[in-house]
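What follows is subunit A.
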Amino acid sequence: MSEFFSMGGYAPYVWTSYAVFALTLLADAFTPLLQRRRALRMLRGQLKRQARNATKSRPSGVEDAE
Partner candidate 1 sequence: MKPGTTAAACVALLRRDLMLTWRRRGDALNPLLFAVIVVSLFPFALGPQADVLARIAAGTIFVAVLLAMLLSLDALFRSDLEDGSLEQLVLSPHPLSLLIACKIAVHWLTTALPLIAVAPLLAELLQLPAQVLPVLLTALALATPLLSLIGAVCVALTVGMRRSGMLLTLLVLPLIVPALIFGAGACNAAQAGLAFTAPLLWLGAWLALALVLAPLAAAAALKISLT
Partner candidate 2 sequence: MNPLILWFHKLGSPPYFYRLAGRWLPWLYALALISGALGFYGGLVMAPADYQQGDSFRIIYIHVPCAWMSLFAYLFMAANGFVALVWRIKLSETLAMAAAPIGAAFTFITLVTGSLWGKPTWGTYWTWDARLTSELVLLFLYFGVIGLYHAIEDTRQAARAAAFLALVGVVNLPIVHYSVVWWNTLHQAQTVNLMGQSKISANMLWPLLTLAFATHVYFFASLLARARAALLTLESGKDWVRNLLPGEAAHV
């Protein structure tokens, strides 16, 4: 097992490479998730604002003149 980890003496080079690979792709995999959450959050806020403006602009209790 320790032979596996020491990689014939090249451990720092080999394992750092694998670590860089894993970390970079992990960051790349998580970015779309964060982008999606942000997009949905902004969308929700946008819709809430639109709903609020729609109810505000509707004049309250005004009927056609009778």
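In this section, contacts are C-beta pairs under 8 Å (C-beta built on N, C-alpha and C of every residue); 3 or more make two chains touch, one makes a residue touch a chain; residues count from 1.
The candidate set was assembled so that all candidates are chains of the complex that A comes from, given by their letters.
Remember, it's a predicted structure, so these values are computed and weren't measured experimentally.
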### Query
Quick one: in this complex, who touches subunit A among 1 or 2?
2
#### Entry: Sites on subunit A touched by candidate 2 in the complex
4, 7-10, 13-14, 16-18, 20-21, 24-25, 27-29, 31-33, 35-36, 39-40, 42-44, 46-48, 50-51, 54
